[in-house]
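Below: the structure, in structure tokens.
For this depiction, one protein chain was excluded, whereas all remaining protein chains were kept in their positions.
== subunit A ==
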Amino acid sequence: MFGYDVQALRKLLSAILQQNNTADAWTWLSKQGDINNVAAFNAAFVMMPRKTGKVVVSITSEQKAQLNTIRPGFNIAGWTAERLGRVFLFIQADAKYQEHYIKTIENLFLAGEMKELVALYSALPVLAYPESWIKRCAEGIRSNIGIVLEAIMYHNPYPSEHLSEDAWNQLVMKAIFTEKDLGQITGLQERNNPELVRILLDHARERGAAGRTVVPELWQLSEPIVGAAAIADLKQQYSLN
């Protein structure tokens, strides 16, 4: 139901969280995550920063590699303690009762504070029933809160693995419109497609007509599909960079 070795991830994240928290905080955290007690589960999720603090978690390069082995693409570099603690709750949760598991987590999205939303979207690649979160992920891309978008876009393997082509293209365009660093989007090259390039080049023409510039990644994605000559023509026609 997880699509990866969840026991191994529990063990590794436990070790990382134990290293990065006070003894008291870890004692508390290690007992949380019983999703069948919804009130306690929600309370732990909400009060996480009060327990763990908000400092950036430090991990060894070995742990980073281990994470990537257990769940390819899953990367917690730069995460704060409360973000990792919240994601840990979902990994600890008993996912046996599918409907209950999904409903409980979905409800957290509906009343999410900014940083809670960051943690929730960060958790997508490690949640059980991965197919169940596709619409939620697409909905997240409609957010205008920068850090929420980054939680979905940056170093998150879930979107490129699960989004439809339309939703993926929307993610890329949203990243461009909100001035995100495209280089941090997992799967940018792998999910490149002719329809995306059509949209990108239309966008380039619009920008050119308005006397504005475009990001260099736009050309890098377009060239393999339409060829260097077409790009050069377009750049010249619209006096683009």
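Structure notes:
Here is the rule we go by: a residue touches a chain if its C-beta (ideal position, glycine included) is under 8 Å from a C-beta of that chain, and two chains touch if they have at least 3 such contacts; residues count from 1.
FYI, contacts and distances are computed from a predicted model.
From the set "DNA-directed DNA polymerase", "Cytochrome bc1 complex Rieske iron-sulfur subunit", "Branched-chain amino acid ABC transporter permease" or "TatD family hydrolase", the protein name that UniProt assigns to the chain left out of the figure is "TatD family hydrolase". Of the candidate positions A:5, A:94, A:165 or A:181, contact with the hidden chain is made by A:181.
Interface note: of A:9, A:57, A:123 or A:149, the residue touching the hidden chain in the full complex is A:149. Annotation for subunit A: contacts to the undisplayed chain at residues 42-43, 46-47, 49-50, 110-117, 144-147, 149-150, 177-181, 212-213.
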